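Take a look at the structure set out below.
All protein chains of the complex are present and in place, except for one that has been dropped.
Showing subunit A:
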Amino acid sequence: MTNCTFDTHASSVLAMMQLSDSALPIGRHAHAFGLERLFRDGRVETPQDLQSMIMSALTHGVARADGAAAALAHDALGAGLLSGLLEIDARLDLLKLTASSQAASRRCGSRLATLAPAFHANSTLVKFVQEVSDKKTPGHVSVVSGAVAAAMGISREDTVLMELRGVVTMILSAAVRLDVIPASAAQEMLVVLAPEIIGSAGISLGTGIGEMECGAAAGLEIASMRHAGDHSRLFAT
């Protein structure tokens, strides 16, 4: 590998590490993707239950929604199309079935949008995050993430993998805090789930804007809605 190639590669890898790091302060720690309610209902009690829940969330929940949005946002940023980013953001907003999941995605996205200008000065990205800041577009986290990733030189494929892995690690992190699974076992499960992440990424990468779909994992959506009405809860979603 030449120095130039290595530098380019290293730059995008470091960018991906930064965007996927749990230290990125965008409020992911406050969300559990419906897991808290499922846990309290006794529907996710074992590691096997958890693994099934995550697989369902990936394949039936985010692959054709947030994953696809990240890929499409990557395309739009690459083409310098602010209108494309706004269209994807609006489309994803319609596909968020519960108010809490919509709000969670917007909140994390708006926090990432405030960080974005410090990451890259791409003019389309700067215009888009300004629209988010002005509340003219919802600013869903996967759309902002896709745009930021493209600006920072992360490939389309890696952007989608990062987005889907982020969903998995968010649920696993919540599972550790809910005492569904120990931290070391969560890391083992992350490895086991790699084929599911890759398979879902394949779906996301091949999904056009007209083919984006809302979550088809009804149990998760219902859990999310019931969780929103809970008096006693650890997580915002």
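Everything that follows uses one rule, which is that a contact is a pair of C-beta atoms (placed from the backbone, for glycine too) under 8 Å apart; a residue touches a chain by one contact, two chains touch by 3 or more; residues count from 1.
Everything that follows uses one rule, which is that contacts and distances are computed from a predicted model.
Selecting from "Urease accessory protein UreG", "NAD-dependent epimerase/dehydratase family protein", "Protein-methionine-sulfoxide reductase heme-binding subunit MsrQ" or "ABC transporter permease subunit", the unshown chain of this assembly corresponds to "Urease accessory protein UreG" (UniProt protein name). Set against the missing chain, the residues A:174, A:189 or A:223 yield one that touches it, A:174.
The omitted chain makes contact with just one of the residues A:37, A:96 or A:111: A:111.
Contact with the undisplayed chain is limited, among A:15, A:32, A:132 or A:223, to A:32. Contact residues of subunit A toward the unshown chain are 23-32, 107-108, 110-111, 174, 177-178, 231-236.
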